[in-house]
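Only one protein chain is missing from this complex, and each of the others stays in its spot.
Labels run A, B and C following the written order; every chain starts at residue 1.
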Amino acid sequence: MPLKPKIEQPKSEARRVGFALVGIGKLTAEQLIPAARTSEDAYVAALVTSEEDKGEAFARAFDLTDQDVYSYDEFEQLGERGDVEAVYIVLPNSLHREYVERAAKMGKHVLCEKPLGVNAQDAQAMVDACREAGVKLMTAYRCQYTPHHWAARDAVQGGRLGDVKVLDSIHVQVEEDPTAWRLKKEYAGGGPLPDIGLYSLNILRFVLGQEPEWVFAQQHQPKNDPRFREVEESVSFMLGFPDGVIANALTSYDAFKTTSLRVMGNKGSLLMDPAFPYEGLKLTVSDERGETRPSFPHYDQFGLEFDHFAQCIRRDKTPWTPGEEGVQDHVIMDALYQSARSGQVVKLPKPKKKRDAFRGEKPRLPGQGK
Amino acid sequence: MPLKPKIEQPKSEARRVGFALVGIGKLTAEQLIPAARTSEDAYVAALVTSEEDKGEAFARAFDLTDQDVYSYDEFEQLGERGDVEAVYIVLPNSLHREYVERAAKMGKHVLCEKPLGVNAQDAQAMVDACREAGVKLMTAYRCQYTPHHWAARDAVQGGRLGDVKVLDSIHVQVEEDPTAWRLKKEYAGGGPLPDIGLYSLNILRFVLGQEPEWVFAQQHQPKNDPRFREVEESVSFMLGFPDGVIANALTSYDAFKTTSLRVMGNKGSLLMDPAFPYEGLKLTVSDERGETRPSFPHYDQFGLEFDHFAQCIRRDKTPWTPGEEGVQDHVIMDALYQSARSGQVVKLPKPKKKRDAFRGEKPRLPGQGK
Amino acid sequence: MPLKPKIEQPKSEARRVGFALVGIGKLTAEQLIPAARTSEDAYVAALVTSEEDKGEAFARAFDLTDQDVYSYDEFEQLGERGDVEAVYIVLPNSLHREYVERAAKMGKHVLCEKPLGVNAQDAQAMVDACREAGVKLMTAYRCQYTPHHWAARDAVQGGRLGDVKVLDSIHVQVEEDPTAWRLKKEYAGGGPLPDIGLYSLNILRFVLGQEPEWVFAQQHQPKNDPRFREVEESVSFMLGFPDGVIANALTSYDAFKTTSLRVMGNKGSLLMDPAFPYEGLKLTVSDERGETRPSFPHYDQFGLEFDHFAQCIRRDKTPWTPGEEGVQDHVIMDALYQSARSGQVVKLPKPKKKRDAFRGEKPRLPGQGK
Partner (left out) sequence: MPLKPKIEQPKSEARRVGFALVGIGKLTAEQLIPAARTSEDAYVAALVTSEEDKGEAFARAFDLTDQDVYSYDEFEQLGERGDVEAVYIVLPNSLHREYVERAAKMGKHVLCEKPLGVNAQDAQAMVDACREAGVKLMTAYRCQYTPHHWAARDAVQGGRLGDVKVLDSIHVQVEEDPTAWRLKKEYAGGGPLPDIGLYSLNILRFVLGQEPEWVFAQQHQPKNDPRFREVEESVSFMLGFPDGVIANALTSYDAFKTTSLRVMGNKGSLLMDPAFPYEGLKLTVSDERGETRPSFPHYDQFGLEFDHFAQCIRRDKTPWTPGEEGVQDHVIMDALYQSARSGQVVKLPKPKKKRDAFRGEKPRLPGQGK
């Protein structure tokens, strides 16, 4: 038989970092579980969910046993699981803090979904808890780990666009379900801004490697739409970066799905459109010679996140997007809401470091040597 | 000989409206003269220029005689030219008012390049002068006359996008010549805002058919760039329309050429990119079913302008973009500059009419019946 | 806890059709296994492989036990597995016939990868074996099951393009490994033509719903390239359909990955580019009014195949692409090779049915009602 297909069987779990996934929603089921399957450095060792049946079904699909499934009440039992070195918090925003703190107490490293918390104070508390417990905390900003977004950053910072002058980003979509927790202030902390507008904010900061000095925002919250009783429908905001660089951004929970990023310098420009989906990112860099669209080997955004955090744990490094990176976005979002209320420009404190002020160890991109 | 090509010879000038072109720059030479050649309703009957030689060369190229070329001092001699029914002012912004007033005094109708003046007061004076003289005044907003921009407006106002929530427009380019009159406050009245940012402002108002209720702006004027001693380099602005609709816009004289317009509603979105060049406009309308890119028979934007104004003259109608439309943009730009100075939101007066408050007779689009 | 994510757990296997996957290569591992996981109508009940270790690893990943893994020698033991109603043959082409016949003898329905065999005679033997055994045989032409390809077919057959006149398709890629079984005549039956050129051939027939009347081909087989000792490098071919419709096609194992389909009628045209990958298909339909790019909810091509065959089994229907459809492509490819040898046009027999002569029950597209 000539059958020697080149597919390797899944690697040993010996050196990989075991994660407990906390919360089984759409993201966990459709993205995180498949991603963990392809990760070279991480694997899923346990599940935490309120629904025992679902947990066990997923456990089976995952090559786990029923004993690997925990309820939220049993969360602390993970402390005895030596093979669980990290937890990945995939819960509504308002629950992040509680579970980050409980995980830290058990000495588990924490990967936490964005936004880190519900406001800067809440997020800072998580950073503090993890620091005190001596565990690592990473904010799950997947777009800071993709080859596409790094190529955009390199075009910006490598001078290919000349001096960057103005930027523009959009992240809007329609949230149809009035009962979604994302529309409850208590659980979400806000509306589209901390959920999807955060991508624009975070990636604008990432490609520039700098922090805004001032912000301005206006928001709209319609009176008769049951979806927007507690949170805003749309936010338009402006960020003032050093050297007079200005960025515009739009976010909304009631506009046809659009995600885009533009950076314009005096020698060229770049467009990512779409800029933030899990698949199908498209980057175009333009200058006088024409347009270039780089292509990259296929990758899984969540797999890259898992890999990076697992590597940081193994090598004892600060993640590229630690808790501090998540706090900083909250500081800015707090200022944006303040500006929207006051109709005035809000100034922000200057960071101590000039570049990548809140970031840690650079991630290894797929295809790069180790 | 079987040669019966279907090309018609140029039509008689009998019923067409004769224009005097005032100012021979790049726009006149490369766009207006070719456009007038293809117009069904207009033709060039005279030229006004400070350079006799150039004027005569263009006159010959235009099938005019040396007697059809006038210096600025001889401008009033056009009064005796019964075949010159209208003048097209293509001069630096600060000269618009003088020549509009001189033309009005002679009883000539006036098509004036955008921006209409250097500020709202200046522009209003032109409107007043033309009204008093009983002549028509049209602001040359070519983008309000193209099938592409009307298709965008129809998508917005016809409900195809659902309820419009947020908009975004960009018009940036690099102005390299520090000696250009566009960089002199005295001649231009401002920097990129009244020159190219005006396209965004004007077309955002056009596609919505509504007027902003408030505005906010921030601008950047670098200290050491000789180009920006008098005018701003970049302006970022925000427009608040009725019902909480918000638009973001960016303009700059030091960023790689980009022109775009996005409108996002809760059922669909549209993108024009590029949005403002003379040729090659591309409109994409997206909704759940996919993307549509309408195509149109080839047209000349300036030809459509000429045609519309000539038709308004023949039929005694108010042009779609009369002087009042130009004044309103100045009112808004004055408010934008005021906001940029104060760092605060500036409120605008409510117009009397709800829709298309400052517009006249709808233009006939190419392909539409008469 | 407010956690009520809407993810359903995997459905019961009760009414789903159990498949044995025969052969574990790249396609099985990366496409078929994930596809089966999302199928509503099928699931994987057993694996057949020559490599026990790999089989068991995949079994675990699949929620199967070691007892569900069979060697090729143990293939007939599947006969006792009542839960295995169908086998999916994913072996080198030359082995299809043996395993189809062995499966048919056991009374198992057979889904067989394309090309069905190594030539028309070989493929016809499989059809005969399955007919005699009273089992269903389906050729795994995934592109005849996607919403994109059906939208293309609908545009062609629904008159949107007017009368179709000419078509063009390309499927080329670089096969780098000289030891690949695809480059061995004994295992593959040919070079790029039966492997990837077959997509062009099959989809050209599909969108027209008609059969070619004549064919012409030329091929290239370089002398010094170790990859092409046994099979051709490139084939260019022409298909003559009824009413003078002509299609051109190109296939190659040494050209940068390109997959495209164009259909040109006298009222419009369509372009699929890329036309044949697992993900990212893009269809553009053009006519005088412009371009349209339909979008569809996300789907898995292999999942749609599984679903269709499982439904045909449950409802006792002939699959849309039965063995006969696979035979017909072999008849045409045999003629193409004959033409390439002779340098002459080769005529083909007329099918009995006018439209979709070799096809069965239309598949249900995602989103269509049952």
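To be clear about the criterion, a residue touches a chain if its C-beta (ideal position, glycine included) is under 8 Å from a C-beta of that chain, and two chains touch if they have at least 3 such contacts.
What you are looking at is a predicted structure, and each value in this text was computed from that prediction instead of being measured.
Colleague: Can you pull out the displayed chains that the omitted chain is in contact with?
Modeller: In the entire complex, chains touched by the missing one are A, B, C.
Colleague: Give the residue, chosen from B:Arg37, B:Arg131, B:Arg229 or B:Arg293, that touches the chain omitted from the document.
Modeller: B:Arg37
Colleague: Please pick, from C:Arg16, C:Lys136, C:Arg153 or C:Arg262, the residue that touches the omitted chain in the full complex.
Modeller: C:Arg262
Colleague: Taking the full complex into account, find the residue in C:Ser236, C:Ser295 or C:Thr318 that is in contact with the omitted chain.
Modeller: Checking each option in C:Ser236, C:Ser295 or C:Thr318, the one touching the absent chain turns out to be C:Ser236.
Colleague: Can you work out which residue in B:Leu91, B:Ala104, B:Val215 or B:Ala310 touches the chain that's missing from view?
Modeller: From the options B:Leu91, B:Ala104, B:Val215 or B:Ala310, the contact with the absent chain belongs to B:Leu91.
Colleague: Going by the touch rule given at the top, which residues of chain A touch the chain that is not shown?
Modeller: 288-295
Colleague: If the hidden chain were put back, which residues of chain B would touch it?
Modeller: On the chain B side, contact with the omitted chain comes from 1-3, 5-7, 9-10, 23-26, 28-30, 34, 37, 49-50, 53-54, 57-58, 60-61, 63, 72, 91-92, 181, 184, 187, 279-280.
Colleague: Suppose we count only contacts with the excluded chain; which residues of chain C make the list?
Modeller: 161-163, 165-166, 168, 170, 172, 174, 216, 218, 220-222, 233-234, 236, 238, 240, 244-250, 252, 254-256, 258, 260, 262, 264-269, 286-287, 343-345
Note that in this section only the chains that are shown with their structure count from here on.
Colleague: Which word fits the touch map of the chains here: line, ring, star, complete or other?
Modeller: complete
Colleague: Shared interface numbers for chain A and chain B above half of all numbers used, same, or below, different?
Modeller: Chain A and chain B contact each other through largely matching residue numbers.
Colleague: Looking at contacts between chains, which pair has the highest count of C-beta pairs?
Modeller: Per-pair contact counts point to A-B as the maximum.
Colleague: Quick one: report the Å distance separating chain A from chain C, using the average Cα coordinate of each chain.
Modeller: Computed from C-alpha means, the inter-chain centre distance equals 39 Å.
Colleague: Could you put a whole-Å number on the gap between the CA centroids of chain A and chain B?
Modeller: Centres of chain A and chain B (C-alpha means) sit 43 Å apart.
Colleague: Can you tell me which residues of chain B touch two or more of the remaining chains?
Modeller: Touching at least two other chains: none.
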